[in-house]
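All protein chains but one are shown in place.
In this document, chain identifiers A, B and C correspond to the written order of the chains, with residue numbering beginning at 1 in each.
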Amino acid sequence: MAKNAGVVGAAGFAGIELVRLLLNHPQFNLSFAASDAQAGHPLAEFYPAFTGVTDAVFVTNEEAEQTNVDVVFLAVPHKAAMTLAPTYLERGITVIDLSADFRLKDPAVYEQWYGVAHCATDWLAQATFGLPELFPQEIEQVAQIHQKGNPVLVGCAGCYPTATSLAAAPALRHGLVAEQGLIVVDAISGVTGAGKKATERTHYCFADENLEAYGVGTHRHTPEIEQILSIPGRLVFTPHLAPLRRGLLSTITMPVAPGLSASIEEVQSIYEDFYDSSSLVEVLPQGQQPRTASVCGTARAQVSIAFAAQGQALVATGAIDNLGKGAAAQALECANIVFGYAADAGLQAVAMPV
Amino acid sequence: MAKNAGVVGAAGFAGIELVRLLLNHPQFNLSFAASDAQAGHPLAEFYPAFTGVTDAVFVTNEEAEQTNVDVVFLAVPHKAAMTLAPTYLERGITVIDLSADFRLKDPAVYEQWYGVAHCATDWLAQATFGLPELFPQEIEQVAQIHQKGNPVLVGCAGCYPTATSLAAAPALRHGLVAEQGLIVVDAISGVTGAGKKATERTHYCFADENLEAYGVGTHRHTPEIEQILSIPGRLVFTPHLAPLRRGLLSTITMPVAPGLSASIEEVQSIYEDFYDSSSLVEVLPQGQQPRTASVCGTARAQVSIAFAAQGQALVATGAIDNLGKGAAAQALECANIVFGYAADAGLQAVAMPV
Amino acid sequence: MAKNAGVVGAAGFAGIELVRLLLNHPQFNLSFAASDAQAGHPLAEFYPAFTGVTDAVFVTNEEAEQTNVDVVFLAVPHKAAMTLAPTYLERGITVIDLSADFRLKDPAVYEQWYGVAHCATDWLAQATFGLPELFPQEIEQVAQIHQKGNPVLVGCAGCYPTATSLAAAPALRHGLVAEQGLIVVDAISGVTGAGKKATERTHYCFADENLEAYGVGTHRHTPEIEQILSIPGRLVFTPHLAPLRRGLLSTITMPVAPGLSASIEEVQSIYEDFYDSSSLVEVLPQGQQPRTASVCGTARAQVSIAFAAQGQALVATGAIDNLGKGAAAQALECANIVFGYAADAGLQAVAMPV
Partner (left out) sequence: MAKNAGVVGAAGFAGIELVRLLLNHPQFNLSFAASDAQAGHPLAEFYPAFTGVTDAVFVTNEEAEQTNVDVVFLAVPHKAAMTLAPTYLERGITVIDLSADFRLKDPAVYEQWYGVAHCATDWLAQATFGLPELFPQEIEQVAQIHQKGNPVLVGCAGCYPTATSLAAAPALRHGLVAEQGLIVVDAISGVTGAGKKATERTHYCFADENLEAYGVGTHRHTPEIEQILSIPGRLVFTPHLAPLRRGLLSTITMPVAPGLSASIEEVQSIYEDFYDSSSLVEVLPQGQQPRTASVCGTARAQVSIAFAAQGQALVATGAIDNLGKGAAAQALECANIVFGYAADAGLQAVAMPV
């Protein structure tokens, strides 16, 4: 029996991608797509890819709150999410949050990086981190709670943290990496990562044919990556913008554990075993590197691992679609698990080969 | 009961897109993907979007011919197709041809434009033109022949002819256009239209940030468009190359029929009625123009119609994905109809909204 | 002795390109770059290409008006230009206007297309149209007036009219084209043509990988092209947007004059002779098509001419940089001539070959 799902913040880039995925999902029905700014306008007006596909119209957040659904996805900015989530949860509706509001366990860290006190710390304490391949037990536990009839709250991982952590986690969890020393993450994102707002930064004529670092030393995904990978205070994270729409590539350089004797074949095996049961994460053969184009529009991730600097370092790389596995598809994957469906239900699309 | 389908020329851009569509089709199984040049290599090696999706390996054309299938798609260059098609047809296998070899009714016209005599004129005479929205009865007839157990041959429309004809046909067929005078088609294609071969023309550094006309007065889609639209000798067709991968936009300027009194609202109605029963072609409201991004990766087309020059001309525009509705998806749509499935079975993907 | 030049509207795309050209000009000094919106900020702040190149700071329009210069370039929107120009002219300062305000000879046509009455019709009557290759005598006359110590006013041609007219004029002026029948212009522009304002239309994620027509039947360059080419009421002009920054390609389809017997070689000669003395316009050999990349960042234009439809039509193509020969470089070329310098002084840059 199909479940009813609503999307709040549906006019944003992550929200509208989620709408697209829900329209094609075998189990969830799209009940509403809410956006105060676009309320009353057909989805197809702002996003003409939906012309002839759906006549759905954006509703207000207030209308959304009055609609009975089984799950609500929050694709609103941080701060807005921690205000909205309790409203739904208290009405017994499960919340899958795509914002940063329920990712960081420690409210003090949240306040430090986001510049505002967390206003839903009770719910934060109960929230589960949504990155199923790295925290499968956590989300399974939550699924059981949900299946007993309780609403649950999932705070999905961010885009940079997802690509970075999927690529780095097997090495870190298997003791391949030194317990001290900086871990350097340089990542590159397409322009959808900068959001729907028309700004100088997102103007075609400034973004095209340009490469640029940003948020050096200050990007808010820093504490999230440190939390996921359990590397407090060790991360140097530098994001970059490149001229493409969708796609995120993270390159992680990690100092090798002293005395490590593993061959590259053994390291490769560790990686392949790690993702053996994950249908959406692929470890590439040695010598092949992830391409963001190969996962564009999908829920998939590709990772690879190599030695560098005469075996002093491991270099992991991870590619995702920042709006797919980095946002909308990940949220849907979490919802799938919470509702007891296959993790990749409705998420089996294959990227355009070219 | 699923039907078995094979793709010859599967390593080309249209062929591999067809493979992608077949992997996700509710009724057809992919039996083989043939490419002499890539035989023995996994699909995922050249097209890493398939990594973790399929372990399929390219086979030789000879292996393909020895495989028992219900339908074969030919995504090989012209000349090769007219040699291969009879081989399959004579073995009772239905052929859906994506090349130019079975599009032009008159072998003399074929020889004039393609510089070689047609070597399968018997089959050409039996071939059906594959552009279902404009020739629904023809393909339905063929479907009936096929359902009686006979192999059939469909020569699918080319990319420029598809976008152009979908946009222009309602006006021409409803007498809105003068019976004399030039019809001007300027169309723009993404670089996938230039094929997989690495050349100067397809080199990133020559294609990026560039606009260029080509084949002025000589492009081989000219007689095909004239045939579809029944405008012999009246077409001036100029294709252009622009820096994007997939997408084709055709702009057709047609002199208005003398004394035409139709208002733009009436013209719009004619267009909307024309495609009323076509789930894959959308007529946009007045004032809205087709965007290729809105149909990228899909089987869909968008068209619009407007008056210009104080009512002297009609300007129709049509957008498709040249590899989708302009090639692979169109072939699959034809196969769907031939086999009695819904025309859009397996073809309901929605373009990424952004 | 160097002349002092100011730019009003210097923060816009055409204005800032003009600033770049003036910084490198052998005869003109940049006296001011005015922009009320950016006043007080260094040019390099908004346009970091100027970092380390100039410390110049945007001034207000009022400060600009109080500065003594020999020539002022107006790179402001239409309506603003016709208010500003008289202010400068009455102070004896020559004005080179990049807007549409002094292009159309007939104020009624201006009002019809721009929706506002012309408020400087006296000056309009004295303005010269700035497209030196097509109207050399007009600008030479004005140069003589200027050299006698009088301020003059040049209304420079727009981007689409420039590319279109350069490509079409030789055929039209030499009687190769029928005197009746529609002339169809389909042109494609890069996104700089849509201006500096950050909008949905100029958002990277909507402009990238997309092709789209706009302003079908209604674009304001229509009467300008008709005026330049003396083809009143015959033009169907459809502009398109493609994913590149700078570059404009215009394709013009013209019915051949009845009974025309000229061979393509003769037509080619007519074209080559026409531009024989123009160092900035190049007629390409038969079989070669203009590439916008080959004129990007320059004052240059490339044109070509071909027959199509069995000799029924001539297809001319013209490529320019919409901010170069289509705006800033053209304005500077006009100023060069007015001041008695070589037409291409400071305009000899060659496009990046790749």
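Please note the rule applied: a residue touches a chain if its C-beta (ideal position, glycine included) is under 8 Å from a C-beta of that chain, and two chains touch if they have at least 3 such contacts.
Because the structure is predicted, anything quoted here is derived from the model rather than measured.
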| item | value |
| --- | --- |
| Which displayed chains the unshown chain touches | A, B, C |
| Contact with the hidden chain (one of C:146, C:203 or C:300) | C:300 |
| Touching residue (missing chain; options A:244, A:283 or A:349) | A:244 |
| Which of A:85, A:153 or A:319 contacts the chain that the document leaves out | A:319 |
| Where the missing chain touches subunit A, by residue | 181-182, 184, 186, 188, 190, 205-206, 208-214, 216-217, 233-238, 240, 242-249, 251, 253, 255, 289-293, 296, 304, 306-310, 312-313, 315, 317, 319, 354 |
| Residues from subunit C at the interface with the omitted partner, ascending | 13, 16-17, 19-20, 23-24, 47-53, 192, 196, 208-209, 245-246, 279, 282, 284, 288, 291, 293-295, 297, 300, 302, 323, 348-354 |
| Subunit B residues that touch the omitted chain in the full complex | 13, 46, 191-192, 196, 198-200, 202-205, 207-209, 243-245 |
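Keep in mind that, in the parts below, only the chains that are shown with their structure count from here on.
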| item | value |
| --- | --- |
| Subunit A and subunit B, separation of their C-alpha mean positions in angstrom | 37 |
| Euclidean distance of C-alpha centroids - subunit A vs subunit C, Å | 47 |
| Whole-Å separation of chain centres (CA-atom averages), subunit B against subunit C | 39 |
| Where subunit B touches two or more other chains, by residue | 209, 245-246, 291, 293, 354 |
